[in-house]
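The block underneath contains the structure these notes are about, expressed in structure tokens.
The complex is shown incomplete by one protein chain, all other protein chains being positioned as in the whole.
After this line comes chain A, so read on.
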Amino acid sequence: MKELIQLNIRHKLFNKGTLSILNNFQLSVLSGDKIAVMGESGVGKTSLLNILGLIDSDYEGEYTLFQDEAKSLTSKQRAVIRNKNIGFVLQENSLIDSLSIEENIKLPLLYTNEPNKKEIEEHFQLITHKMDIEPLLAKKPLECSGGQRSRAAIARAILMKPDIILADEPTASLDEKNKLRVLELLDDINENYGSTIITVTHDRSVADHHDRIIEMERED
């Protein structure tokens, strides 16, 4: 398995430099890893995902992704990587309410230069069938249950067959049944696509589904 991510953060500052998080934080991730990140609120879990997802580059340190130093990437290059190589799974309300479920899932296609759109369309058919979303495609998110919306959010994240899935509390507002279903889907993606999964969670049972658990602690 090749190394996908090499992260070496000295610190990330907040509140005009008065608050420092992710102090001397190091992380090495291999292709296909399944990692859970735990820790109390404010410790920097979401900030870590923002950095890993190339959303935030305002930190002290180095981040190598696919052999490239993240800070050397242009805004456009970062956007292309987010589109092609990274899938974000957020809480069930991360769908755009004014769009149908199908439009939400196909949103990454709006920004892709992928020549083989037919293949992506076939993949769309496959995942919506597999995730039991087909009957929901014409509906708006608010017409769906929390579990259905979570599945749609995961479908959007994996549409482009990304190398990395970054999940931020993907099961936070779900009941036990739907929580298990989401976790099964993430396992399935990891096994079938070889996608690396990094999940931020407060839930120990969710973290236990991963191969590695990183506990983040606040430095006093």
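The definition used in the following text is that a residue touches a chain if its C-beta (ideal position, glycine included) is under 8 Å from a C-beta of that chain, and two chains touch if they have at least 3 such contacts; residues count from 1.
As a convention for this text, contacts and distances are computed from a predicted model.
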Chain not present in the shown complex, as UniProt names it (candidates "MacB-like periplasmic core domain-containing protein", "DNA-directed RNA polymerase sigma-70 factor", "NADPH-dependent stearoyl-CoA 9-desaturase" or "FAD:protein FMN transferase"): "MacB-like periplasmic core domain-containing protein"
Touch criterion as defined above, residue of A:11, A:34 or A:156 at the omitted chain: A:156
Which of A:13, A:80 or A:214 contacts the chain that the document leaves out: A:80
Per the touch definition above, residue among A:6, A:31, A:64 or A:93 touching the missing chain: A:93
Interface with the unshown chain - residue positions in chain A: 46, 49-50, 53, 55-56, 75-76, 78-80, 82-84, 88, 90-91, 93-99, 103, 107-108, 110-112, 156, 168
